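The structure appears below as structure tokens.
With one protein chain withheld, the remaining protein chains of the complex are depicted in position.
Moving on, here comes subunit A:
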Amino acid sequence: MAKITMTVNGRQVSGVCDDRTLLVHFIRENLGLTGTHVGCDTSQCGACVVHMDGQSVKSCSILAAQAAGSAITTIEGLAQNGELHPVQAAFKAHHGLQCGFCTPGMVMTAVDMIRRHGSALDEAMVRAELEGNICRCTGYHNIVKAILAAAHEMGGVRQAAE
């Protein structure tokens, strides 16, 4: 057993767990943040993607102990002051979700993708970048549209700010 402390969605948290506990289980079971999902057991589906120190990671492929001391953002930490993050808003506007189960991982992947590529993203890049996330409902059509729309909007905001 190990006592682990980390910052999750801006708040310092700690918990005691088995050495073998994966980050995703620590987030879900110890912290009660159930928005991060488990959809497979081989790190293929991407339903568990969170941000660790600003970069997207599959929280099923990291031990909770490895994440000790880091800053984690989960889907619950994305909307600020009740306002949906632009990527969340774009998924809603473009019907980029159906059952909603893969959605948190998709959104977290998309946020990181846009952070790295900005408005340079095109459809082929988005599809390639979604290689680690599986959706069974949408056929990806509207997910791709939503991510491109969000990239455009966020890219525009960034340019305006510069």
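Note that contacts are C-beta pairs under 8 Å (C-beta built on N, C-alpha and C of every residue); 3 or more make two chains touch, one makes a residue touch a chain; residues count from 1.
Assume contacts and distances are computed from a predicted model.
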item	value
Hidden chain of the complex, named as in its UniProt record, picked from "Carbon-monoxide dehydrogenase large subunit", "cytochrome-c oxidase", "Aromatic ring-opening dioxygenase subunit LigA" or "Peptide/nickel transport system permease protein"	"Carbon-monoxide dehydrogenase large subunit"
Residue among A:7, A:44 or A:66 that touches the chain left out of view	A:44
Among A:6, A:23, A:57 or A:130, the residue in touch with the chain that has been omitted	A:130
Contact partner of the left-out chain, one of A:7, A:66 or A:98	A:98
Hidden partner chain, residues of subunit A it touches	18, 20-21, 25, 28, 32-42, 44-45, 47, 74-76, 78-79, 84, 88, 91-93, 95, 97-104, 107, 123, 126-128, 130-131, 133-144
